[in-house]
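The complex appears here without one of its protein chains, the remainder shown in place.
Right after this comes subunit A.
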């Protein structure tokens, strides 16, 4: 570890002591001045520009036992989403619609802050955000989850597990949920004489004597897929796709979700010290548009890779 001359930066209280100190110690003891010095040069400690996001990868189908699954990594943040379908009777008000249940978990492996007996505060918040965004974007047409109107429909249980928490948790979670829905393959289903619905595995497809109810409808047609971007605000600087450290230091985050047609699906700025003027909001929207294009390309690539296999 080299010793750097950390002479006075843009923060009070960091002058004399900081004169000769190792970089890592300065980073731990005076995080805000550390970041301020980087912001003066418009760069971040991991050498990213203020408006560039980390490397994102999507891989479809890691969980073989689930009907649809996806593993998403944004930098070090890792999310695993899996969908399992079960048959249920639809409600009487909506006899031709299925339903989606979303649950988000942060098991203790993901972060030193999460301990048994002290679950992460943000987990239920992100869980609700996910459900709201998936519902309001209208990405999944619930009518496609119907099997027999009034008698049987699918309920899709979406479980998202955070395996490594390093900032931008909602972004990675939403992306993994979207990717899992893209990968979802609805199982073949048949009905017995008593009216009981059961799944037919693909090997039995040719041999079965029962009538297959949904031979053609195997994949969901997703419309207006939502793409998110979280940024943190500090005075007039906007840092896109923050790491966990940046989120803790800057304290004010804003999440925007746009769909493929550039409609605003969700805006989430839960209070915080930093105030956002209209210019900053407009700037965030521009950045989100750009990120959306990036994510769209990455998602399409991962789908075509899977289809090649």
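To be clear about the criterion, contacts are C-beta pairs under 8 Å (C-beta built on N, C-alpha and C of every residue); 3 or more make two chains touch, one makes a residue touch a chain; residues count from 1.
The rule is short, and it goes like this: contacts and distances are computed from a predicted model.
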Exercise for review: Refer to UniProt and select, among "Nicolin 1", "Exosome complex component RRP41 homolog", "Proteasome subunit beta type-1" or "Serine/threonine-protein phosphatase 2A 55 kDa regulatory subunit B", the name of the complex member that is left out.
Suggested key: "Exosome complex component RRP41 homolog"
**Study point:** Given A:74, A:133, A:165 or A:229, the one touching the chain that is not displayed
**Key:** A:165
Practice item. Write down which of A:107, A:138 or A:187 is the residue touching the left-out chain. Key: A:107
Review point. For subunit A, which residues lie in contact with the unshown chain of the complex?
Key: 63-66, 69, 76, 78, 80, 82, 84, 86, 103, 105, 107-112, 115-116, 157, 159, 161, 163-166, 244
